[in-house]
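Shown below is the structure under consideration.
Only a single protein chain was left out; the remaining protein chains are all shown in position.
By letter and in written order, the chains are A, B and C; residue numbering begins at 1 in each of them.
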Amino acid sequence: MPSNPFPLSKERLLEVYRTMRTIREFEERLHVDFSRGDIPGFVHLYAGEEATGTGILCHLGDGDRIASTHRGHGHCIAKGVDVGAMMKEIYGKKGGACNGKGGSMHIADLSKGMMGANGILGAGAPLACGAALAAKYRNKGEIAITFVGDGASNQGTFLESLNLAGVWNLPVIFVVENNGYAESTSRDYAVSVDSFVDRAAGFGLPGITVDGTDFFAVYEAAGEIIRRAREGGGPSLLECKTVRFFGHFEGDAQTYRPEGEIENARANIDCLKKFAAQVTSQGVISAAELEAIDKSVLALIEDSVVKAKAAPLPTEADLTTDVYVSY
Amino acid sequence: MPSNPFPLSKERLLEVYRTMRTIREFEERLHVDFSRGDIPGFVHLYAGEEATGTGILCHLGDGDRIASTHRGHGHCIAKGVDVGAMMKEIYGKKGGACNGKGGSMHIADLSKGMMGANGILGAGAPLACGAALAAKYRNKGEIAITFVGDGASNQGTFLESLNLAGVWNLPVIFVVENNGYAESTSRDYAVSVDSFVDRAAGFGLPGITVDGTDFFAVYEAAGEIIRRAREGGGPSLLECKTVRFFGHFEGDAQTYRPEGEIENARANIDCLKKFAAQVTSQGVISAAELEAIDKSVLALIEDSVVKAKAAPLPTEADLTTDVYVSY
Amino acid sequence: MARKISIKQAINEAIDQEMTRDPSVIMMGEDIVGGSGSFGEMDAWGGVLGVTKGLYAKHGSRLLDTPLSESAYVGAAVGAAACGMRPIAELMFIDFMGVCFDQIFNQAAKFRYMFGGKAQTPVVIRAMVGAGFRAAAQHSQMLTPLFTHIPGLKVVCPSSAYDAKGLLIQSIRDNDPVIFCEHKNLYAMEGEVPETSYTIPLGEANVVREGKDVSIVTYGLMVHRSLEAAATLAKEGIEVEVVDLRTLSPLDLDTVLDSVTKTGRLVCVDEASPRCNIATDISALVSMHAFSALKAGIEMISPPHCPVPFSPTLEDLYIPGSDRIADAVRKTLQKGKK
Partner (left out) sequence: MARKISIKQAINEAIDQEMTRDPSVIMMGEDIVGGSGSFGEMDAWGGVLGVTKGLYAKHGSRLLDTPLSESAYVGAAVGAAACGMRPIAELMFIDFMGVCFDQIFNQAAKFRYMFGGKAQTPVVIRAMVGAGFRAAAQHSQMLTPLFTHIPGLKVVCPSSAYDAKGLLIQSIRDNDPVIFCEHKNLYAMEGEVPETSYTIPLGEANVVREGKDVSIVTYGLMVHRSLEAAATLAKEGIEVEVVDLRTLSPLDLDTVLDSVTKTGRLVCVDEASPRCNIATDISALVSMHAFSALKAGIEMISPPHCPVPFSPTLEDLYIPGSDRIADAVRKTLQKGKK
């Protein structure tokens, strides 16, 4: 058996692959089901960006918190939220992660440390600061992470949080998922500085940019800054350059994208293909092992859709429950 | 007659001195009258910071716009707002700059390009971006300037504006008046980065730090970036390190300040003393000429107070006018 | 006047005609052009639902895509308005007001008063309001009462294509800040709209259906639900008058009071959350100014006091329907004169 040159054990590598593949198939399936008209509302897919969320979140435990974005399915899955509950939620059913009240943009599972996808850009940053502050008082080495898109990185809420995290020396990581676009507007138009590392430096925070489609690059960079945060070394910013395989939301014609961009990305910078090539070329994992995972993931997703479709709808009795704890 | 080594003519130097002295005496007088109980509300004095506002604003014409702060008296005077109208406003009288409706925190004079003091921290920055945008469409080389304190530089509104100005390449200057304190909290506690030049760089903007108590340093740095903005070269950030002679607002006991700080500042980094020493030591202006200005300024302030006290109060008929242009 | 266009097109046309007429009209917002800085098609989006599509091709740099910084660009619109422009800022969803409200309610709304009448701020802030899009709690609110509460703001919410065009043109020409609320579930609704430019004054309600038995006062999407209720009730012999406020501030209280004076019975219908909303506002004003005309207690129909739910089943229960409205009308009739 060949020696393992990777920073994770074989079992962990297989887990990581399973997570990324689960995200991919979850999103590919939603894409199909949305276009069939099965899924209500706004749906923003994470396909293409799997290595980013997974490479970071596989460092965390349930006591660590994350605050996510409108494009939150990948973060949810990588943080351990139940896929079946997510699917039911997206279908607006009872038994969904939020009992059908939240939908795609608001999936949360506090028991897993997932503080919610968020329909408001930049809103997760202060929340993660608060989670980090709570962790600081608890003093068990827990941390918090918030994700933000390249576009949302220009929200005042996010920018203020960079400063606050620095001032309070919070164990929080700001992850900029730079997929080059905010809706149809390019990152180069909307962000006034060339490098997010410089933006971080403007707030006294260490910043680092990695190839977000390379799981191991993300894993390593994230590991380093997460360790530092756990040890009291304070906040950091991590930019992951990545790519969105689908439109901004389902239904986006994407005429703002240059021809061939997506095809090229799918062919050449698909993080799952990259990962598979890396681990199989080293002989640590066989193609057959990955295929077995692919199969079981597809079965899981199919099962989640079947159950979501079969799940009961919420009823009038549910409409006004859970507004308050008590009122 | 000695040659003039300064970048301004003797007449302009005298004007500048008059402006700075007017601000100083305006504020010193308010300090006294406030402690007597003559003046209602919150009053934030600019004394000590005169060289900053004056060194920058003497580059502007009425077509250039400024958006100011809660500590706005100095900006108003340096932008040409009538001192008598200001005093009446602070006394809450009819005939005040805002007919008594605004008070110290809201003095404005659009005809002078003064878009208002502002009771909301950071709020001036987007307004100045808008003024700069309007200037860009008018295309006459006009610019806009916004002031912000060291504390308010952490407002999201301000931070977003840095990015917006960069993205739209607006003829706008962001002036950070760093007097070391936001209320009782020190700049070093509340701003997560050591240098405002780095903060500017985080938004792709050129930044420069000057001694805000040295009129000529401010004048020169501001001249350069204002010229660039007028020529289409875009926004910049200018940090002026300065000092607040009084408390945050009138009534502040200032126990957070180290002993001797204010005395030392008044003795050694008083911008008016510095300016007087510079221009008299070169023989360009005589001490007597400055004294003559001092005298006439004191008379002007006295006159403004007398008239403010004598001015009529607004009446019930004024209460609900000028809410809308039409309603 | 046979041409029918949608509300979406009517809004596009209003902006287009005003931009053509007046060079001081500019517009800014997120993806209102769409494709800025990318290598594909410029003018790719024309706003998130395509309302401003095509305007960039005609008016070029007077339409500006913005970074995702509502405080900065809405504030920039306010500042430009105070400096002689007539900016239209698109806030996409009104739900995003929470990140930029200061520039609206403490700046734009108060300049004129705080500055003693020496400023004017002719800015229009366009935003989508309302539920029914399965967009959940943060993209489905009305929030009209929050803006109506603020002195210095005007608040408009059209219910038809004709009104949308005329009210938007008036709002752009108006010299005060206007919050222009577009119901996303009405965008596709078509109606007859003149091709030429015209205005509808702010502060004039519209009696969209006359009747002598009960007055319904409402606005926005609820106008249509109320008209459906009125049609049902007509079959029962109940003649309902439906007043479409169109502008929430200024308020055309006279038209409301006239209607109630005639019918003696009032149902206020509001899609906004129930506490301190437009329905309570109208009810209160009527019970103060026309109490003696009232033959029965006022009924209010609003959604329940909860966020807008995602699940279509729940959202449909959340939004007041014509059944609930019709029941309320019947209830006011059952209660006799005290």
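As a convention for this text, a residue touches a chain if its C-beta (ideal position, glycine included) is under 8 Å from a C-beta of that chain, and two chains touch if they have at least 3 such contacts.
These numbers come from a predicted model, not from an experiment.
Trainee: Touch partners of the unshown chain, restricted to the chains that are shown, please.
Mentor: A, B, C
Trainee: For the full complex, which residue in C:K110, C:K184 or C:R324 touches the chain that was left out?
Mentor: Answering carefully, the residue with contact to the hidden chain is C:K110.
Trainee: Looking beyond the chains shown, say which of B:G119, B:G166 or B:P235 touches the absent one.
Mentor: Residue touching the chain left out of view: B:G119.
Trainee: Based on the whole complex, identify which of C:G29, C:G46, C:G152 or C:P177 touches the chain you can't see.
Mentor: C:G152
Trainee: Which of B:T19, B:S68, B:Q155 or B:T242 sits in contact with the chain that's absent?
Mentor: Hidden-chain contact among the options goes to B:Q155.
Trainee: Can you say which of C:L233, C:V256, C:A279 or C:L317 touches the chain missing from this structure?
Mentor: If we include the chain that is not displayed, C:A279 is the one touching it.
Trainee: Counting contacts across the full complex, list the positions on chain B that touch the omitted chain.
Mentor: For chain B, the residues touching the absent chain are 40-42, 89, 92-93, 98, 100-103, 105-106, 118-122, 151-152, 154-157, 181-192, 253-259, 261, 313-316, 318-320, 323.
Trainee: Could I get the residues of chain C that touch the absent chain, sorted low to high?
Mentor: Contact residues on chain C toward the absent chain are 71, 95-106, 109-110, 113-114, 136-138, 145-146, 148-152, 249, 251, 268, 272-273, 275-281, 283-292, 294, 296-300, 304-307, 309-310, 335, 338.
Trainee: Considering the whole complex rather than only what is displayed, give the residues of chain A touching the chain that is not shown.
Mentor: 65, 67, 96-102, 106, 108-111, 115-116, 118-120, 123, 125-131, 133-135, 137-138, 144, 156-157, 160-161, 163-164, 167-168, 321-327
Note that in this section only the chains that are shown with their structure count from here on.
Trainee: Could you find the chain whose CA centre sits the greatest distance from that of chain B?
Mentor: Relative to chain B, the chain whose C-alpha centre sits farthest away is A.
Trainee: Centroid of chain A to centroid of chain C, CA atoms only: how many Å?
Mentor: That gives a centre separation of 36 Å.
Trainee: Counting only residues that touch at least two other chains, what does the list for chain C look like?
Mentor: If we look for residues of chain C contacting two or more partner chains, we find 66-67, 69, 71-72, 99.
Trainee: Residues of chain B that contact two or more other chains, please.
Mentor: 156-157, 160, 163-164, 167
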